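Missing here: one protein chain of the complex. Every other protein chain is in place.
So, chain A:
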Amino acid sequence: MKSTVQSILRNGTGWLLPALIVLAWEIAARTGLISPNVMAAPSAVAEAFWRLLLSGELVRNIGVSTARALSGFVIGGSIGLIFGLANGLSGLSRNLTDTTLQMVRNIPHLALIPLVILWFGIDEEAKLFLVALGVFFPIYVNTLLGIQSVDPQLVEMGRVYGMSRTTLFFRVILPGALPAIFVGLRYALGIMWLTLIVAETIAASSGLGYMAMQAREFLLIDVVVLSILIYALLGKLADSFARLLERLTLQWHPAFQTA
């Protein structure tokens, strides 16, 4: 009994500070310390949430944004993974492409927004392109790093025991590179939301970013704040998912062993 209370307390401590902030915020808004034109009260945000949920607008916009984010992520992530694997395994491929990729990497991908709007207008392709480009590099760089840092002694061991190239890849190289690939994955998930929000804020006709920009036009501060909170929640959700995946696949790693 005592231990369950303790564990609730321990797990709950992380949420203590946000709860206090929300409470202070509500009090400040109610007493008029914060003007309603500057910041909406938490209760007003909750109200906006309920209103948009009932009208179906919120679900539709979250759905549109999530679909964009994930498809961009899948496209950019798989290309990054393929290039990372190829350049990690083959010196020829690395010599051929790495210099080019490193040059492109140093261009901030959001700087391409004007160009992308010229190319694709404000259609889906524009968002997919930007998200894919943003996600590509963290995955590529970390996959390459992961493969290059696989213990050469283990690779030699695999060869001595007569592993074929395929077996060597799946039994030794890929598992060895996995921790680094996961670092890239979590990084990429953050960049995925960031890119999408910026792209949707600038050029879109649907989605969360569009919803926030529309609300700004009509001075609906509660909806603007709600959009920002939903971004935070979605980002946290993506990160938790990546960590769950990490914990499942890296059970062997001392850092993930509970005992």
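Criterion: contacts are C-beta pairs under 8 Å (C-beta built on N, C-alpha and C of every residue); 3 or more make two chains touch, one makes a residue touch a chain; residues count from 1.
Definition applied: contacts and distances are computed from a predicted model.
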| item | value |
| --- | --- |
| Chain not displayed: protein name in its UniProt record ("Elongation factor P", "Diketogulonate reductase-like aldo/keto reductase", "Sulfonate transport system ATP-binding protein" or "Nitrile hydratase subunit beta") | "Sulfonate transport system ATP-binding protein" |
| Contact residue for the chain not shown (choose from A:Val172, A:Ile191, A:Leu208 or A:Leu234) | A:Val172 |
| Options A:Val22, A:Leu154, A:Val198 or A:Met213, residue touching the unrepresented chain | A:Leu154 |
| Of A:Ile75, A:Met163, A:Val198 or A:Met213, the residue in touch with the unshown chain | A:Met163 |
| Contact footprint on chain A, counting only the chain that is left out | 153-154, 156-164, 167, 171-172, 175-176, 178, 250-254, 257, 259 |
